[in-house]
Structure formats: structure tokens, C-alpha cells
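Of the protein chains in this complex, all but one are displayed in their positions.
Here is chain A:
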Amino acid sequence: MLSRVAESLMWLSRYVERAKSLARIVEVADQLALDYSHPKLCSADLFWKPILRSYGYGEEDIEQLESKEDFHRFLLVDGENAGSVFRALTFARENARGAREQLSSELWEVLNELYLWCKDQSNSSATLNPAVYGARVRQGCLQLRGLIEEMMPREEAWCFLRLGTMLERADQTSRLLDLKTFMPGKDDDEGHAFEPYVWLCIMRGCGAGSQRGFGNVEADWPRLNQTLVYNPVFPPSIRYCVREVNNVLHELSGSALGVFNNEGERNCGRFLAELDLGAFSGEIEGDLHEFLDGVQQSLIAINEGVHQAYSYPADPVVEDDEPEEEEEPEPVVATQTQSQS
């Protein structure tokens, strides 16, 4: 497969995963905000600003937004915000166009239809209902995943799609966990009463809302770590995702687990070992935010290693040209890093 196409496939599924996750957290936060009223803080302070901070938006972006409708539009349909759900789907579609011959026409049509629907929403001035929007986006994204899982041979194309999904999912989980850092917490006057909402927001935002015994809304932080960081079998958990990445990487290179062929595999192996060891205690040592930052850095390192391993190294060196430090070629339209500060 062409290196460019492999890259496009990976980014296609990254953006689909990102759109799904973002649509879900907006939906979840909006619903929770309806239930909770704080004596001093408004829903923007409680939910929306922390979400934007966790996704790495700068304060100047955050200050522009006032009403909850502003936040909804900014995160869901804003064509100017490269981190919005609509833009994620636009990028996904552009990458799919560049790799279209690898995808079934059905898959393309589902993505295209979802994109066209979201485009209509972006152009419409009607008030957005995040529950409706989120449901449509999640349904479309899950349908795409279904088509990939059901219809595609487990060959290279599938591997790169899988890789993108798992890398992005781990990244998304880490961002949502970071809400604990950014949302008002115990130190705050009213923090104690709000704490269950933080916990619910994270669990539901990650799709862990239907875990067994979830009727209990008391914040249970150790359980959060066990479910979303160290769980070996729960798909949104970081450890699960990284192990999947590890498996797919070895499937791609054909080497046995434990044997490392390229930087991507090495970085992934190292990170997975850390998570496996951490799972023994089930606790996060030190500051949560720092830990999550480390997670995101490790994921970036894996991504870079994969890029190096599967793209044609550099253009042939022409004589008397001094070797330049080549910038990494950008994937179609996509920006590699999220709108991160």
C-alpha cells in the first residue's frame, strides 16, 4: 500500500474517533448541567471551560464564548474551529477521499452522508440540541466502525484504520480523565457536592456509563483508574487501547510480540510495560495531570515511530545538496497535533 494512503487511513479513523468522543462529551455534559445548579458557578465554569482546557484550547479562545449555546456551537459545528466535531468529520472525509480505493463504497457513503448532515447543521442557525446531534454523530461513527470490522479483510488497510482508532481513543480517554484536574474539585466550597458530577461526566463521557453497579453516583476515584486507565479488557481503557496498538503493530511488521522492529513498536512496548506494571497497584503515582500528559506524549511518540517506519524515508539525496532536516510530511489536510497549547 502507498505510504500516503496508509497515513490517510490512520488519520481517517483518528478523526472519526475524535468526532465521536467529542460529540459524546458535549452531550453528556449538557445533560448533567441540567441536573446541577451551583450557588456561585454557572455551567460554563462547571463544565464547558474545563472541557475546553482539557482539550488544550487557550484562554483567549475560551473568553470569546459566553452562553452554553456558544460552547455547543464552538465544539460541535464551528467551521472555524479546527477542533470541532464538524471539522473532524471534514478531515476524516478528506482523508477518506485520498484513500477511497481502499474503502468500500458503502463505507464512503456512510461517512459522506454524515458529513453532509453535519454540514447542514453548521449552516443552519437553529439552536443545537447536543443530544440529537450527538446521537446522529455517534450512530454514524459506530456504523463506520461496524463496516470496517464486518467487511474489511484483516490486512494492511484494516491495520492502519485500527491503529488510528486505538491511538485516538487512548488520547481521548486521557483528555476526559483530565477533567478531574480542570473541573471544580474538593478544594472549592461547593466542591464536595459537585464531585459526583465530575466523576459521572468522565465515566459517561468515556462511554463507561453502562458499567455494572453504576447506579451508585458517589465518586469512586479508584474505580475510575481501574476502569479507564488499567482495565485490560474494557475498550475505552488506556491500557486496553495501547495493547491493541501493540498487537496491530506486530501484525503489520510480522514480528513476534516482544521483538521490536521499529521505533513505533519500541515506544509502544515501553509504554505498555509501564501500564502493565502500574496495573499491579491500580493507582496513579503522583499528579494526575502530569501522568495524563505523559500518556499523551507516549501516544505521540508511537505515532511518530509508525510514521517513520511506514513512509518512504526521504527523497533521494541529490549531490552537492546538503542533507536537510525534512519536515514530516503532513497527512492530507490534517494537522497532526490536536489544537493543543
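In this text, a contact is a pair of C-beta atoms (placed from the backbone, for glycine too) under 8 Å apart; a residue touches a chain by one contact, two chains touch by 3 or more; residues count from 1.
One rule holds in what follows: contacts and distances are computed from a predicted model.
Peer 1: Since a chain is absent, check the UniProt entry for it and pick the matching name: "Beta sliding clamp", "Energy-coupling factor transport system ATP-binding protein", "Circularly permuted ATP-grasp type 2 domain-containing protein" or "Integral membrane protein".
Peer 2: "Circularly permuted ATP-grasp type 2 domain-containing protein"
Peer 1: Per the definition of touch given earlier, which of A:68, A:97 or A:289 contacts the omitted chain?
Peer 2: A:97
Peer 1: Kindly state which of the options A:6, A:118 or A:249 is in contact with the chain not pictured.
Peer 2: With A:6, A:118 or A:249 as choices, the missing chain is touched by A:6.
Peer 1: Suppose we count only contacts with the excluded chain; which residues of chain A make the list?
Peer 2: Given the touch definition above, chain A has residues 1-6, 94, 97-98, 100-101, 105, 108-109, 112-113, 116, 156, 252, 310-312, 315-316, 329, 332 touching the missing chain.
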